[in-house]
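Only a single protein chain was left out; the remaining protein chains are all shown in position.
Chains here go by letter, A, B and C, matching the order in which they are written, and residues are numbered from 1 within each.
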Amino acid sequence: MSDFDIEAIRAEFPALHQEVRGKKLVYLDSAATALKPKAVIEAVSQVYERDCGNIHRAVHLPSQRATQGYEGTRKQVQAFLGAEKSSEIIFTSGTTQSINMVAQCYGRPRLSAGDKVLITGLEHHSNIVPWQMVCEQTGAELVVAHIDDNGEVPLERIEQHLKAGGVRIVAFAHVSNALGSVLPAKEICALAKSHDAISVIDGAQAVPHMAPNVTDLGCDFYAFSGHKLYAPTGTGVLYGRFDVMNAMSPYQGGGDMIRSVTFEKTTYAELPNRLEAGTPNIAGVIGMGAALSYLQTLDWAAVQAHEEELFRYADEALREFKGLRRIGTAKHSMGVLSFFLDCAHPHDIGTIVDTEGVALRTGHHCAQPVMKAFGVPATARASLAFYNNRADIDALISSVRTVQEMFS
Amino acid sequence: MSDFDIEAIRAEFPALHQEVRGKKLVYLDSAATALKPKAVIEAVSQVYERDCGNIHRAVHLPSQRATQGYEGTRKQVQAFLGAEKSSEIIFTSGTTQSINMVAQCYGRPRLSAGDKVLITGLEHHSNIVPWQMVCEQTGAELVVAHIDDNGEVPLERIEQHLKAGGVRIVAFAHVSNALGSVLPAKEICALAKSHDAISVIDGAQAVPHMAPNVTDLGCDFYAFSGHKLYAPTGTGVLYGRFDVMNAMSPYQGGGDMIRSVTFEKTTYAELPNRLEAGTPNIAGVIGMGAALSYLQTLDWAAVQAHEEELFRYADEALREFKGLRRIGTAKHSMGVLSFFLDCAHPHDIGTIVDTEGVALRTGHHCAQPVMKAFGVPATARASLAFYNNRADIDALISSVRTVQEMFS
Amino acid sequence: MNSDLRELYQEVILDHSKAPRNFRFPEGANREAEGNNPLCGDNLTVKLILDGDTIVDIGFQGSGCAISQAAASTMTEMVKGMNVEDINKIFANYHDVVMGEGQIDEDLLGKLAVFAGVAEFPMRVKCATLAWHTMQHAIANDGEIVTTE
Partner (left out) sequence: MNSDLRELYQEVILDHSKAPRNFRFPEGANREAEGNNPLCGDNLTVKLILDGDTIVDIGFQGSGCAISQAAASTMTEMVKGMNVEDINKIFANYHDVVMGEGQIDEDLLGKLAVFAGVAEFPMRVKCATLAWHTMQHAIANDGEIVTTE
């Protein structure tokens, strides 16, 4: 870890340097929303302090600057995802909207009774409910490749469903937010393709830890949220393979997505504008550009080595903890460590560790079916980002010990 | 204007204090997007620097603070609009999304062939295209109450359409973004109601200049954008009367909008959560709260007097300008002054005045039907906010004179 | 350990959460209701025997955090044998106290005063009130599932 100066990195994240209830904040909830580096906060302020202008439509300089920043981010995202064209990048308000857009604009006009949408047993509600809605609207059927006891989705289970026929869409998380399991995305996309299904990847929990290459993955759609990628809230991305996305009907009607409007007939603009109706989150998107620029300054090999080392350290510490049950033990995991105490309910854990400054997430993590699969009402979840260090993990363990002492 | 210290107000808007192409910025494009006061910029930064947390779901303090800020803004918006319940306030990404939500969640399941949606001739594309889309989806018909030569929509034209029968939804702008016309919103809502139609008001250009009272207006829905209300981009509001909105199907599926999810059956949460799927623009909404708090510190009677005086000043100056045609001369107008030069195309006007630091909007203003009605390809538009002063108008007139000299 | 926390997790609360009283459904119950707190996965069912205005017997079952279990347990102990009007008075004060909006009335609350510490933890108010809301729906017999979301 010689190239990786954790203290220098932590210095870039102002939120880390605050006290919470009299203790230094230990932030282990990055899977819910990531902290923002100074560069992002400043980029957002600069838009509001200087580049005050709506985009695409005006000739004045502040508006031009805003437009350049906004469209510049599109090119950065294209590079980040390894997409072929920048018009394959659509800005949305988050993963949730990205997935709903695919369900409504790709799925709804194409699905009908007899068709199936395949998801997995570890999905976030955002990758379940949109498909349930479109299935109800079209008569298609939602089918599920369930998880095993480790929280993995065996490829055979996916293949089985595909072989049974009728699957038109396969939608799955790249990385599970409740369990940390990493799914074999490339293999699943290839399976989908060989059965004439399109693939939709929910990358919300993957992008904070890796730059996925959509061309290499071979997916048709890839969705993520800016706020989990160290970028502002209210931003997100939908990547869509050009041919597939270009055939989609518009999601919303309004400004910027049209070529011409008369009361009798409206024609729509090309991609990406066609799918971006109305004034977008300009400052947020420019902030996302700043986040990607910041990430580019890091040595990613070192970052990933640091994250892996930290994950192992945390995982071992939790496993050695008597009376604690780790949930989600897939061989390939990252970022997220869920657990359950024999003696205390997760909600109590959350409250107690908070008083020691440790920010954990407790609850169902918007993945109620996962909770059901493991027979628990909720879990406690520690999630990591590259700005975490061993001291954070030590604080976690010590605070969980407090919980245990209290309840036994 | 004794209570109104324009210099003190201008000091609160950092973007006003910059040079553009070597000249002091004269910002006359607030109808496109408004400048932000310091309080808003700082509120956004504070979320990212301190209240780092997703909302609604965690017990840790940063998340609690974010939740309180977000839900606090909902109460502020409720008060601003005079709504009965805070659950009648839905946060969206902007006016465009708000209107699409009504079209899709209220209109789509209820409209069918024989039904009509009534709009007016001065609507922004965001209040045209969503209705065209839902009409195409359902077989309903879009009908239009056209504008007269002043850019007004005579009430009789609305009544005529309603009397003809079949109108289920009346959607109209409170204030026109291309012409500045103020529509008699209360009267239109009453007419709609008496013909059993619901009313949808596009308030994007109204809220920057007044606090509309939805109870007094008697509307069923009211939509606006945060970024035009001195608040961050990527924020918006849909107010819906409880009974009407509560009958709507969800717009998007995902986190936070559910009560319980299983693969077999999902039940939805109550309002407002049901219509707010996924992680919202937390920092943006908190920034909107800061904008509303800032507006509350102003003496609104004085603000409105100042705006009216400035509007009259600008209107007279433009009318006296030889070779200039004012477009949009409704008796009741505010905020927006559109015009056309005999000698120069609006696009050239925009470029030339920009080099003098004057930020105008030129183009169709996302209102192509309005351009068609006046037989022009585009207009130049100056739009005002309370932070503008007479010097801004003088700069506008002088820069338009430059244009005229150049082209004659 | 943090003193607010000690206030929240008092002995009485820990004791009730570990060994909840009346964790059973009374035979011949004529009222019941279900309550959920989706945020943390608490859920419980309250059943009771209402005779005129008096709760003759009451019990609950379900799972949840220590606060919600202890609240249900202490509630059932407290209200058994009481009439609805008195119960409402108690809940009104209890509610104000856990919301941090009112003073404890010791005469009304008795042992329930231990829940005063909840006021420092706004995210836990729902845990402390779920059982009470659920009981009220059981009494009203309105068949609604209570949810605190």
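General remarks:
Just so it is clear, contacts are C-beta pairs under 8 Å (C-beta built on N, C-alpha and C of every residue); 3 or more make two chains touch, one makes a residue touch a chain.
Everything numeric here is computed off the predicted structure, so don't read it as measured data.
For the chain excluded from display, the touched partners among the shown chains of the whole complex are A, B. From the options A:9, A:41 or A:59, the residue with contact to the unseen chain in the full assembly is A:59. Considering A:270, A:342 or A:405, the position touching the chain not shown turns out to be A:270 (whole complex). The residue from B:30, B:54 or B:362 that touches the chain not shown here is B:362. Residues of subunit A that touch the chain left out of view are 56-59, 64, 68, 258-260, 269-270, 273. Residues 21-22, 344-348, 350-352, 355-356, 362-364, 371, 377-378, 402, 406-407 of subunit B touch the missing chain (whole complex, contact as defined above).
The working rule: only the chains that are shown with their structure count from here on.
The touch graph of these protein chains is complete, with an edge between every pair of chains. The geometric centre of subunit B is 46 Å away from that of subunit C, both derived from CA atoms. For the pair subunit A and subunit B, the distance between mean C-alpha positions equals 31 Å. Contact with two or more other chains is made by residues 21, 347, 350-351, 362-363 of subunit A. Within subunit C, the positions touching two or more other chains are listed as 38-39, 121, 123-124.
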